[in-house]
Every structure is written in C-alpha cells, then in structure tokens.
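Below is a structure I'd like to ask you about.
Shown here is a partial selection of chains from the complex, left in place.
As written, the chains take the letters A and B, and residue 1 is the first residue of each chain.
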Amino acid sequence: MERDVLHRLLSDMLLSRAFEERAAEEYGKGNIVGFLHLYPGEEAVGAGVLNAAAPSDYVVSGYREHAHALMRGTPAREVMAELFGRADGVSGGMGGSMHIFDAERRFMGGYAIVGESYPIAIGIAYAIAMRRLPEAVICFFGDGAVNQGTFHESLNMAALWRLPVLFVCENNHYAIGTEIHRHSAVTEVYKRAAAYNIPAEKVDGMDVSRVYDATRRALDLIRRGGGPQFIECETYRFRGHSMADPGSYRPVAEVKAQMARDPITTAIGEAAIRLPTQAELAEAGADTIARLTARMVEAGHLAEVEMEGLRKAADAVVEDAVQFALHSAEPTMAAAWAHMTCNRRDEVLI
Amino acid sequence: MSEETLYWQALNKAMDTELEADESVFTLGEDVGLVGGSYRATQGLMAKYGEWRVRDTPISEGSFTGLGVGAALVGMRPVVEIMTVNFMLLALDSIINAAAKIPFMSGGQFRMPLVIRVPGGIAKQLGAQHSQRLEHTIMNVPGLRIAVPSTPQDAYWQLRQAIASDEPIILLEHELLYFSKGPLDILAEAPPMHRAANRRPGRDVTIISYSRHALLSAAAAEELAKDGIEAEVIDLRSLKPIDWDTCAASVEKTHHLLIVEEDCRFAGAGAEIAATLGERCFGALDAPATRLAGLDMSTPFNGTLEAASIPQVADIVAAARKLCRPAKTPVAAAAE
C-alpha cells in the first residue's frame, strides 16, 4: 500500500480518535447533550471505506456517523458545532449528532432509526442507475441493524435491479448490550447476503488497509456494472454504546483484549518501516496509541517529528473545532421555521 | 374544453403528462407496471416509458417507500403507489421519520419532492384490515402535506401539483371513486393545492367534508334544499394544511357547522376541524360544532353493518336538520 494513502488513513483515524475523545469531554462539560455514540475502536472501517470512495459517491450512515462525516471531509468545525447544536453546525443545529447531513460532500445523512438507511441508500442508487452514472452509494450499518426487515427488503431490490450500492456492515458484535450470538441466528453476517445473490466478503475491520483494499475492489465491481456488493468488517467499539452506556454487559477481559487490537496501532505499524510484532501489539494494552507510539519512535519506525505532527495536527483541528462551536450562535426559531418550510418555494399556505 | 372522465383516467392522464414532461419523474409500486395498477392509475405507462420509470416492486412497502425518499434526495421526483392505505402502516417509518423530517433535520439542505399515492377508505366488504381510513394517523406529522381529491378534476390537478412540489405529499384517493365520472378540463387553471372548494353555496348550515364524503354531503344538501334548508358544502381537498379561511368564512355566515367524515370519530380528522373552528368561530356558532363520523369500530365484513358503520346521505340529512332546527317538530318545520 502506498505510503501516502497510509498517511491519509492514519491522519483520518487520529483525527477521528481525537475528535471523539474531545467530544466525550465536552459531553461531560454539558456542551454536548443528548445521545452521543462514539467511534473509538472502529476507525479503521470508516477510514478504509471512505478513503477508497470517490467524491462523486454517496454515503448513507446511522447514528454513529459523525466520525464518518469527518473522514468524508466535512470540516471538524461544522461537525462539532452540530454536536453543540449551534447555527454553524453542518445541519444548522437542527439535526444533532445523529443527523449529520452534508449535501456538498454527498453525505446523505445520519439516521437514528436502525435499518432506515438501507431503503434510502437503494433509492439513491436507483436514481444513479436510471441516469447511468458511474457513481455508487455506500451504506453503513451495524450487526444489530442486520435483523431489521428493511435489510431483507432492500438487499433483495438492490440485487433484483443490480443497483450500485456497497453495503458495509460494521460488525462490532453488539447491538447496545446484546451480543451477536444472542441477536442473530447466523453470526457471520456476510453469509446473509447470499440470500439475495449479493457477492460478499468478510474483512478484518481492525486493519485499515484490508478495509481499504476490499472497498476498492468492491467499488470497482460496482462501477463495472456488477451490481450491489457487501463487505462485513469485524471490529469493536472501545466505549459503551453511547455516552449514556457504561457498557457493563461486556466482560472486562474482552474489552481489554480488543483494545489491544486497536486499529490505529495497526495503521501506524503499516505506515512505518516494519510491522510491530504480535507480542508488541499484545503488550500495548488499553492505551495503545500513546504507548505504542512511544515505543515505535524509540525503535525508529516512525519519525518522532512526523508522528507528533500528525497527532498535533489532529489535536489542533479538534481544538479549533471546539472553539468554533463554542463561539457559534444558537439557531433562531425563525431559522427553524425556515428549515421546516425550505421546500415550499413561493407557495403561500394558510 | 371539459370532458367527462373517470377518476382513474384523470390520474392516469396526470401521470402520463408528468412522465412525458420530466425525466426525473418515475413511479413505482406493486403491480403498477405490467398490470397497470390495481385501480388502473398507471395503465399503459410501463409500455410507454419502460420498466425503470414505471417499476413493479416486490411486496416490501417499508423499503420501496424509502427508496422513493432516497431518490427524491438526489433530485428525482418519485411517485410511490402504496397499493392501499392499509399497507401504509408498514411504510410509516420511511414517511414519518425520513421523508417528513430530512429537509428539517438537515438544516434545509435537501428537498423532498416525493409523492405517495394511496387508495383507501371503505370500499365494498373488504373486511376490517382492508377498510381503513388512516388520514388521522398522518395528519399529526409536521412536514407532510395531504391531499384528498374527490373529483376527477381535482385528482388530475392535485397529482400534477404534488409532483411539481418539492414537499412530501400524500394523495389519499378513495377506492370507491376510481370509477366515478366527472368533467375534466386539462387546460383549466388549478387553484392552489390546499384550497378548499365551496361545492354548493348555502346560508343555513356549513357542511365540511372531504373525499368521497364530500360528494355524499353535496347529495345530502340537495335533499335538505327540498326541505328549505340551504346547506353550504365545503370540500376540504387538503387535510394538511386545512384551508381555515374558507371554512371560517362559511361558518360565520351560516352559524352552524356539521363535519362529515368517514374516519372513525374518536380522534379522527373531524376532531381537528371541530377544535380549530370551534375556537376560531366561537362567537359565531349558534350550536356546537358537530361531528358525524364513522363508528369507533373495526369495519364489519357484513355489507349491511359495513354501510351502517359510516355516515350515509340520509344520516347527513338528519344530522344537518337536527342541527338547524333542534327544537322544532317535523310538522312545524314542514310548515315554514
């Protein structure tokens, strides 16, 4: 994999991680209210998929989507301001963390009703197919979302009409507190795509380069008229389901073991001269980024200045985003009404 | 200029015109293509426009309605036909949580030029699950508009207006109206989609209704006239928004308000009408705003009971008469 791409992937992941950890802090301070579903642990999926996509592709996601928007290119300022509910938020403060929309970047929304994104994704794909454009739709969803009826309905239609959609399952093994063995009769999610004749593959979602490669291949097939494709990424979230969830339904040992597989650790490894050994990875433990970075720098695998640069850049972007959000005005009720009627044109109603 | 046309033909003509005029218009639903729609509204269109623009779908209401939402997000103008309103319950997430909210939630970034056509109402012994009138279920949702055409002319106008609009609009079509006839002038200028129509001027009582029951109300008004009661009949044409000005002006003239609806009475569409006009026309009303509505009962299959479960012309006549002349005996009334 090209060093440039790896650096981009690493930067995105570091930005996402820094953004999320800061968001958690701001949540603690009361600057962010409501549900807040964080992404740490799963960065390799978003970074891998989104870096492989073209600007002309569309993205549809769930409620854990503000990290996706960030990695898709929505300015951190606008994402943070939305989390703060401010007027300069990308959704004008009307949407919040679960409803990030960015028309300019074809980020077609965060949806908070599990399973709602499939139909919307195939609808966009239907339009692309009608217009015979070389575009595709990327549809993110979790392992829990696979059991919603719309999964079945939408995948059938996507396959029936060979629509250009890439279905990406972020399988973090849990639907809130319900582990996959307790919510799905078939736990290898990618196998369920066979019921619709949709080609599917499973990749290690903690390994960003594999996710990136699989996405490239799948998008390529789609653009060549191959119809919908399916990728299952096995991953893990380090935190609870949302800020309201301590995640105590998971064994501590499991969380620790998964944290050792921190995707950022892996990416750093690949961007550097040699991969860290399994032993090194295993030892890394919970605070992977800090500890591994220190050791890698020591070993000369990554120039200190380079790594520090990436990290600082991410921190600076996030700090700037928080300041921006803090100073952004609250939206007005007049703005809310304008959004409610944004499609009314010049028609005057009662 | 105007020709006697069947209601379904008016819809068909409107669809045809819009499909012809704009490549971004397409329609989809169960059996809309090869079969031409359960009520013929899309007859002949697949042959003319091909299967991508007139798309037969699997039985997957939740997702094909959501497909319409997605397509609308990127500038298409989908017309989703849900075979009957009873199946719309399976599509409400796409309608209420997605279509109605996305323009707002996105801070005004997206348009939602989505039309959903739904036959509904009590037809002829279709049983409890196929006889629903769910107008009320969707009226409470901010962000939606609801049109209820009762004539071929309105069906033609309102479908075209709905397709042209950038707002999500639901057209509730009545199953018993598809084979009703009326004049259609395709060149006539349309009133605004939400404007109520005064179907018959009167001075003694205002009857407000919509869809098929607006026609029954007009028939009742003819009966009432023989009795010397001049009823003004308002056909709402739109349930969301409601044209309050037209309604209130009539009530202020007649001082009596009868609301006629096929929907079940409890929390039906009539409740909103009675509540708003009861408040707005409080001083003008000589008698309470009165609702004549369907029974709060699942629809019986038996034909006689089915008919008895919703207002018929005679019921409307009786209710209007009672409202206008509460204290008078029939003899005294006849002597007037």
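Structural remarks
Following the convention adopted for this analysis, contacts are C-beta pairs under 8 Å (C-beta built on N, C-alpha and C of every residue); 3 or more make two chains touch, one makes a residue touch a chain.
In this text, all values refer to a predicted model and were calculated from it rather than measured experimentally.
Though each chain kind is drawn just once, the whole complex in this file has A x2, B x2 as its copy formula.
Simple rule for what comes next: only the chains that are shown with their structure count from here on.
Distance between chain A and chain B, defined via averaged C-alpha coordinates, is recorded as 43 Å. By the touch criterion stated above, chain B contacts chain A in their complex at residues 26, 52-53, 57-58, 60, 62-76, 78, 93-94, 97-98, 102-113, 142-143, 165-167, 192, 194, 241-245. Residue ranges on chain A touching chain B, taken from their complex, read 58, 60, 89-95, 99, 101-103, 108-109, 111, 113, 116, 118-130, 149-150, 153-154, 156-157, 160, 336, 338-340, 342-345, 347, 349-350.
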